[in-house]
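Left out: one protein chain. Kept in place: all the others.
Let's look at chain A:
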Amino acid sequence: MDAESLLLSLELASGSGQGLSPDRRASLLTSLLLVKRDYRYDRVLFWGRILGIVADYYIAQGLSEDQLAPRKTLYSLNCTDWSLLPPATEETMAQTAMVKGRFMGDPSHEYEHTEIQKVNEGEKIFEEEVVVQVKEETRLVSIIDQIDQAVAIIPRGALFKTPFGPSNVNRTFEGLSLSEAKKLSSYFHFREAIDLKNKTLLEKADLDPSLDFMDSLEHDIPKGSWSIQMERGNALVVLRSLLWPGLTFYHAPRTKNYGYIYVGTGEKNLDLPFML
């Protein structure tokens, strides 16, 4: 959700029960403004909160002019002092894939797990147990990236792609209509397209290249990993991810208000196929 319209956005997303206390709200409004100035971001999003056992991480993201360019992620424990996180790489992904359990709330905390590695010594192959240590900060980076890749979403039409490449905020976007808002196909993953390239020409025939340049939620795997609900009569559409419980997307149809927030433990729901 946009840091500038934080209060309205929190009110719209409050149906999932995860808000912010008044002092956190106030300090976010102040500190994110300063973040925008200091790091020279075009837009600052309040991304959400990862609940730890000892403390919670508050996460914000800075966007540059090109909305789909890699985002900068910042975290804070007290909502006032922000620190920049390094970008996620494949290496960090592989390192943290083995870690499970809850976050602690201490970036320097180290998770330990043993890995069996094969060591060649001459002709013989030994299996050796190696203790691998992963810092919580690394895990935080990789989890945020995974969530962004999997479930960060925006409504269709909110961004448009210029012929020169960069995608910008669509100023004429006036919200989805009611009938569109109920369909998963009107929502896009907020990242560079992956599946779109694999589509056949026939499937791509009806797409508008300046609007439909991202993957829609329609073909997400597993099927049924989104809960889509109309709230307050029909005045608000809320999407909740079942794959990453805690992610709430809200959009008031026919208005420009949309956004998503993640408040959760930072764990993927691997049990999903059993639960549907």
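Following the convention adopted for this analysis, contacts are C-beta pairs under 8 Å (C-beta built on N, C-alpha and C of every residue); 3 or more make two chains touch, one makes a residue touch a chain; residues count from 1.
One rule holds for everything that comes next: contacts and distances are computed from a predicted model.
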| item | value |
| --- | --- |
| Protein name (UniProt record) of the chain left out of view, among "ER membrane protein complex subunit 3", "Cytochrome c oxidase subunit 3", "RBP11-like subunits of RNA polymerase" or "Radial spoke head component 4A" | "Radial spoke head component 4A" |
| Selected residue (touches chain absent from view) among A:Ile116, A:Leu202 or A:Leu270 | A:Leu270 |
| Hidden-chain contact residue, picked from the options A:Asn120, A:Ser179 or A:Thr200 | A:Ser179 |
| Chain A residues touching the omitted chain (full complex) | 11, 14-24, 27, 51, 53-54, 78, 100-102, 160, 170-172, 178-179, 210, 224, 227, 229-235, 240, 242, 245, 264-265, 270-271, 274-276 |
